[in-house]
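Have a look at this one before I ask anything.
Left out: one protein chain. Kept in place: all the others.
For clarity, chains are labelled A, B and C in written order, and residue numbers in each chain start from 1.
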Amino acid sequence: MAKTLNVGLIGYGFMGRTHSNAYRKVSHFFDVPYRPVLKVVCGLVEAEARAFAERWGYESWCTDWRKVIDRKDIDVVDICVPNNVHAEIAVAAAKAGKMIVCEKPLALDSAQAAKMVEAVEKAKVPNIVSFNYRRVPAVTLAKRLIEEGRLGRIFHYRANFLQDWTISADVPQGGMATWRLDVKAAGSGVTGDLLAHCIDTATWHNGPITRVNAMTETFIKERKHAETGKVEPVGIDDACTFFCRFQNGSLGNFESTRYARGHKALYTFEINGEKASIRWDLHDLHRLQWFDHRDEGKLRGWRSIHVTDHGGGHPYMDKWWVPGLQIGYAETFVHQIADFLAAAAKGEPCPPTFRDALATQKVCDAVLKSAKSGKWVEVK
Amino acid sequence: MAKTLNVGLIGYGFMGRTHSNAYRKVSHFFDVPYRPVLKVVCGLVEAEARAFAERWGYESWCTDWRKVIDRKDIDVVDICVPNNVHAEIAVAAAKAGKMIVCEKPLALDSAQAAKMVEAVEKAKVPNIVSFNYRRVPAVTLAKRLIEEGRLGRIFHYRANFLQDWTISADVPQGGMATWRLDVKAAGSGVTGDLLAHCIDTATWHNGPITRVNAMTETFIKERKHAETGKVEPVGIDDACTFFCRFQNGSLGNFESTRYARGHKALYTFEINGEKASIRWDLHDLHRLQWFDHRDEGKLRGWRSIHVTDHGGGHPYMDKWWVPGLQIGYAETFVHQIADFLAAAAKGEPCPPTFRDALATQKVCDAVLKSAKSGKWVEVK
Amino acid sequence: MAKTLNVGLIGYGFMGRTHSNAYRKVSHFFDVPYRPVLKVVCGLVEAEARAFAERWGYESWCTDWRKVIDRKDIDVVDICVPNNVHAEIAVAAAKAGKMIVCEKPLALDSAQAAKMVEAVEKAKVPNIVSFNYRRVPAVTLAKRLIEEGRLGRIFHYRANFLQDWTISADVPQGGMATWRLDVKAAGSGVTGDLLAHCIDTATWHNGPITRVNAMTETFIKERKHAETGKVEPVGIDDACTFFCRFQNGSLGNFESTRYARGHKALYTFEINGEKASIRWDLHDLHRLQWFDHRDEGKLRGWRSIHVTDHGGGHPYMDKWWVPGLQIGYAETFVHQIADFLAAAAKGEPCPPTFRDALATQKVCDAVLKSAKSGKWVEVK
Partner (left out) sequence: MAKTLNVGLIGYGFMGRTHSNAYRKVSHFFDVPYRPVLKVVCGLVEAEARAFAERWGYESWCTDWRKVIDRKDIDVVDICVPNNVHAEIAVAAAKAGKMIVCEKPLALDSAQAAKMVEAVEKAKVPNIVSFNYRRVPAVTLAKRLIEEGRLGRIFHYRANFLQDWTISADVPQGGMATWRLDVKAAGSGVTGDLLAHCIDTATWHNGPITRVNAMTETFIKERKHAETGKVEPVGIDDACTFFCRFQNGSLGNFESTRYARGHKALYTFEINGEKASIRWDLHDLHRLQWFDHRDEGKLRGWRSIHVTDHGGGHPYMDKWWVPGLQIGYAETFVHQIADFLAAAAKGEPCPPTFRDALATQKVCDAVLKSAKSGKWVEVK
């Protein structure tokens, strides 16, 4: 039997649920070195923390995250709170020698992120940042195809993340459900929330981004604050588009918005190489589109690969059901925890590590800086 | 310069237009041995025949088809009238030594069709029946792939032809626009009009059908007649589905209806072979779907082939524009005429010939007979 | 807190996993009256039963299903074994007053199924048969649209279930992994395994089927038996197609095969009504296709509904994540258990009940009988 690993979860929102589900399921499907034990969940409102604990089977609950870190029996601290609180918790957890799972983006900015990296690397604690889309099987398959050199020289990388949930001026900012619209809690708008995902995948797939040129917009300039009830200026970017250069010479084009009517979570990317191209789209996450110029001329076409096969190289899928039957969004977190546990057993960080996430944060910072200045900005 | 070939068109309806357009265009795109000259169009209403002649550039018009056949200068008689008149015209034209292009289905039934075959074969005149979908480039490509043996043993052939234009009980039967609902003019409903297309393609692709078992239905039992104004019983089949055996051991499943809300002309087929499968759909006629089990496991998927390439084996397409730019429905008739002219120059019939169309008619007859008897019927 | 409900699972194969996963997850997402407790798993090979128990957290394991039924503390018996054992277990469980969850098809034939129905109805125990596709949110949504009368008079119901996993002659019959190819264990081939799903959904959506006319084929006539190693005749149907009449006057067309190269689990259905049509496909199970003739003419088109919204009527989805994020195959079993638990709390059977499944079995029997006789068969 696997050893147990005691988990302390901080934050019981949307991400708290996805992580709890992953801890609960991982050992049913993956042969992991540790079996996670849900020790404690921590959140601001006690009644809610308690209800969450009861629903998900946490042994206890609390409202002060420092108590989680003080507990000797906690092995992993899992941070699922708004972005502005990540740094303080993570640094404290690292000092206490805890393994850390942290939601993305890592921090409000790269200065903060750098301190977090310093903390986990000094403490040598296993760590991971939850850019979960890397572990959609189709996205992981794309990575393998690139690594195998099947695309040849890369010319273009293109990614979008389109949503439509903030079009109404009645959506407030701040508070539990809409902190992502409050610049104080979120740090930025779509750049940190959505483009950070795109940048993480892109740099994993295609290497470092060296320079960016960006434009942002805030379509709705004022929103009521959910907690104060006051109408306040909106400080986040509602939309952001940027183009860039990758170190390998390819061009990038990225766009994100929460004002694209008809799209709930349309994260798409496309990579164009000399020999082959890849497309993917979160709305049908179980499919990968593949075009191979080496195919016989009259039979060339985009292949729609239903990434559900076993044995033949569809990442993670042999752990689930039978070929043809799709998994969903939530399973990406199970894959993430499975990989994290494997790394943790070796005392290693698991990619995307805090250091990887710092690199993404630097791109985000450069994007926001460029949007303000209207000029190209180097990523340093 | 190519020699000229004098055309006499009988019928100025929908098909009269598609054929006229093809005659007009064919020599601009194809190197054909004959340049068609539009000599005469014939139709019931003189004013309409004249207007048609003027629009399409026919030199003359008339209202009695026998005059077309009597003209010595007419080389090709093109029959675009309702099904119940095909036989008489075709037999007369053959006797007069005319080449014949005939709309599908060939006749009201196979007895009539057999006489037509006898006539053209005795007269040795070039002939073709306008099952135009064979010459959609994607459909022709499918044929080539099958001929090259790429599918291996065939297990299944599946075809549908779904429309929705007769759902309203207010659609009349009979007359110029709706003769297809009048059993006296059409002979049958969807079986002769739509399934005949499916059967023609299927037997071309997959060989003879040997036995059928069918069900038909007439959803709306009475309709006003467009000419008499009287409400009369509907004699056609509104819907027909049948399964069958092919000589090669594969199973067939065919269905057609004019009561499939949302489909205007959804002719689809799918062929499942041991090694590969093919799908096609008239609503996106420029695409062919191809699945090849010999592809590397993790990259297997249905390929959506945009059948617009040049040089590499996309039939007919090098005659048109540039890769990536699609052609439409009407071009299938241009291909048909191009092939017909090439055959005619050699004095040969062009597939699908009257004889080929007789075989299709026999399947249609067996289908209708089976639907009546509720039993398997052999195709003889 | 919810009361507990003690589960005894019989069978640790593919379905044993899907059911275990559902019991484990249901109370995290749904407010259910019972919290399932995994008491015991039973299977033929002790080491495997034990491993399964450890992986999924069953408190105990055994190899004799009678012991499960004899245990007083077991509330629910869940039957996930090959079809030929369903009846004996179910009847015994009913006699012991256990609630029953049974995998589909209910039995080898309708005679057997009738006895099972008698047993559960006499014992008045809550029961359900695991036709899980009813509870794909898109499929449930289809049912609601039909119930709301949005389609008007129904003309056609069409369903396919296409697979390709038995094309190789090297696939054996019998044994743990391939008992579905052994007629003694499975009762039939695609008819009971795949078409039973289609029939269950179809009759739920569109009412009773009254008459059928079918064709079956066994493409590979002999296969080695996985247990005996001997080559034996194949007794199952590899492919089956049938057309039928529904009581409401609409026509049905059904086909299933395991020889459709390129399709792993392509369960599709389409319903054509006077006013609207619906399509769905298991390979993209989170989408529903909807065409509404009442839409403004120039804007009519098939809508691809990403069935992931909350609040607005996408069944079950408000229990999961956020709009735009898809669930997978396994969640259908969670929905099934949630609904079963709600019914159980009221002491009621949950549809599809044993009685519902008997009706499906009768259609399957008629289909197989028709395929043998080559004639229409009434469903009684």
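Rule of thumb we're sticking to: a residue touches a chain if its C-beta (ideal position, glycine included) is under 8 Å from a C-beta of that chain, and two chains touch if they have at least 3 such contacts.
No experiment lies behind these values; they were computed from the predicted model shown.
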Selected from A:L181, A:A239, A:A265 or A:I305 as touching the chain missing from the view: A:A239
Contacting the left-out chain in the complete assembly, out of B:R134, B:H306 or B:K362: B:H306
Among B:S20, B:N160 or B:T191, residue touching the chain not depicted: B:S20
Residues in chain C touching the chain absent from view: 141, 145, 288, 290, 292, 295-306, 309, 311-314
Residues of chain B in contact with the chain not shown: 1, 14, 17-18, 20-21, 24-25, 27-28, 54-56, 163, 165, 263-266, 282-287, 306, 308-309, 320-331
For chain A, residues in touch with the removed chain: 155-156, 158, 162, 164, 167, 213, 215, 217, 219, 239, 241-243, 245, 251, 253, 255, 257, 259-263, 270, 272-277, 291, 293, 302, 374-376
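Here is the rule we use: only the chains that are shown with their structure count from here on.
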Chain separated most widely from chain C, comparing mean CA positions: B
Chain whose averaged C-alpha position falls nearest the assembly-wide average: C
Centre distance in Å when chain B and chain C are each reduced to the mean of their C-alpha atoms: 42
Touching two or more other chains - residue numbers and ranges from chain C: 263
